[in-house]
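Selected chains from the complex are presented in situ; the others are not included.
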Amino acid sequence: MGDGSRRISGLATLQDAGPEQIAFVANLSYLKSLNNTRAGAVLLHPEHASECPVDHLELDNPYLGYAHLSRLFDPFLARPTGGIHPTAVVAEDARLGVGVEIGPQAVVESGVELGDEVVIGPGCVVGVNSRIGARSRLHPNVTVCHGVTIGERAILHSNCVIGGDGFGFAHDGKRWHKIAQLGGVVLGDDVEVGSCSSIDRGALDDTIIGNDVKIDSQVQIAHNVHIGDHSALAGCVGIAGSTRVGSNCMLGGGVGLAGHLTICDGVQVTGMSLVTNSIHEPGVYSSGTGAMQNAQWRKNAVRFKQLDDIARRLAKLEKRNQEG
Amino acid sequence: MGDGSRRISGLATLQDAGPEQIAFVANLSYLKSLNNTRAGAVLLHPEHASECPVDHLELDNPYLGYAHLSRLFDPFLARPTGGIHPTAVVAEDARLGVGVEIGPQAVVESGVELGDEVVIGPGCVVGVNSRIGARSRLHPNVTVCHGVTIGERAILHSNCVIGGDGFGFAHDGKRWHKIAQLGGVVLGDDVEVGSCSSIDRGALDDTIIGNDVKIDSQVQIAHNVHIGDHSALAGCVGIAGSTRVGSNCMLGGGVGLAGHLTICDGVQVTGMSLVTNSIHEPGVYSSGTGAMQNAQWRKNAVRFKQLDDIARRLAKLEKRNQEG
């Protein structure tokens, strides 16, 4: 609704947007800013159209509209490809698709295969025999170890590591003996991995990350983990070895999953929860307790150590009262 | 008090210091080592002067005195600047202040501005249009992405990442659609960031870290977080998107803050606490329970799942007793 000839130069929040910017209403908590917005136009759901003082575009899912629009302003998309920088070290037998860019100081080792328009950022290392699908982008200083397979349109953020060794040792009663980690890592299409995250290679079989899996920063995924398609893992998540997470799961920040578990499709785990048993029903799961004032917390936390005793004493009292 | 001509070659603890070293008493738990110290001199509070068997310097805040003194022995301060290493790749249009050092294999991209005496360590990458203030130092293999602004005297430790994408996706009911992260990161003056930490760029607006904010290793700061001046974040802290932390806050190791919260000035959160609600009163906050022997813990932890039931049964019993 409005002036179709208006020119737009960018995106901004409802509060900050000026007449040359588009804003959006994706969340009811922002509705209060709608009345006063100075935005050039607003993306919103039809039910809020009547409250909008400026031009607007009605969408069933305005947040999705914002996502599509945002990518028009992505500085990486507008950029011409940089080609192979003269300081990059690229093995003679590496196979490079059309329009590949390899940044300064990057290293592409023997047997590597890079699909069309792959971008390898400055300082990245891609190890022996790894394959990266078309239009994937590695931001600076990423390490992809040997024998890793990455699908198309992956985005790997800076200083993440794909394919470091899993944590496997046998103990002889006195000391540890390393188990060579002979599996690889397979990432599907449209996977994103955040800064400084690590996905370890499998012991014998591969560690497998499905299609459209989104992984935030500071995440640790141990050897032989499987993550199903479309799942999302927030920052600081840690998943121990051989655990299988289904499709369409969402793990909140700092969640920890113990090893050798099975988490079914459609499970959501809230922030900093510890999961030590498999989950067979979709739904929302939680553990822990929220912060309170330290003085109050001290009194309650000390009682946690008496909890079994409290329960037993209560049962005894109940019995006595029933008898009485 | 003592011999002003004594020559000192270094700093050490009260226990280890020899006649050519200075030690300090910053904490009552070290007092017991004072009587037997062989240190050349000791920094201490006037109230402990009488217990000191060697030369000493009385200070109101001896720990602060130690901090000042320690920096005289910092090996980086004594070093002559290395200039621009011939293997560094520096864009022609980058603007470099006086006395800038750029280490081997580093990359400084187009439009970057480096203040006087900035040091860019080996293997670092500074992305397009980023600005770094005077006397800041990047240790090896740091990544500063595009469009990041860093104040003066910052210290960024190895392999940390400033300005990776925030974790933003819209869901269409079936799959994720990336929201381009168009904001930047702004770090104030005197900020320190630990090894392997990540500070993500904002979605539309910037992620903002105030002046004199100290951030330890393995920390994750999500998009659009604000941290107020003089706050300190210990190792493994994770802060979810859009949360605002006040000034003079201290977050213990492993603390997690949920997204979209407001934490007022002067809040201290103890280690590994989970904060899911805003905090409007300064003070100390905690959650969780400390470790105990596993056998004892099992008995209590299982009761946690019965806690609501226990509370209801207790209330019923109380009522019955009052009636009886």
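So that you can tell them apart, the chains are marked A and B in the order they are listed, and the count of residues begins at 1 in each.
Basically, contacts are C-beta pairs under 8 Å (C-beta built on N, C-alpha and C of every residue); 3 or more make two chains touch, one makes a residue touch a chain.
All figures in this text were calculated on a predicted structure; none of them were measured in a lab.
Every protein chain here is a copy of the same sequence, 2 of them drawn, and the whole complex in this file adds up to 3 copies.
The criterion applied here is as follows: only the chains that are shown with their structure count from here on.
After Cα superposition, the angle needed to carry subunit A onto subunit B is 120 degrees, rounded to a multiple of 5. Inter-chain centre distance (subunit A to subunit B, centres taken as mean C-alpha positions): 23 Å.
The residues of subunit B lying in touch with subunit A in their complex are 87, 89, 105-107, 109, 123, 125, 127-128, 141, 143, 145-147, 159-161, 164-165, 167-172, 174-180, 182, 196-198, 200, 203-205, 218-220, 222, 236, 238, 240, 256, 258, 269-270, 273-277, 279, 281, 283-290, 292, 296, 299-300, 302-304, 306-307, 310, 313-314, 317, 320-321.
Subunit A makes touch with subunit B in their complex at residues 10-13, 16, 61, 63-64, 66-68, 70-71, 73-75, 85, 87, 103-105, 121-123, 139-141, 155, 157-159, 190, 192, 194-196, 212, 214, 216-218, 230, 232, 234-236, 253-254, 271-272, 288-295, 297-298, 301, 304-308, 310-311, 314, 317-318, 321.
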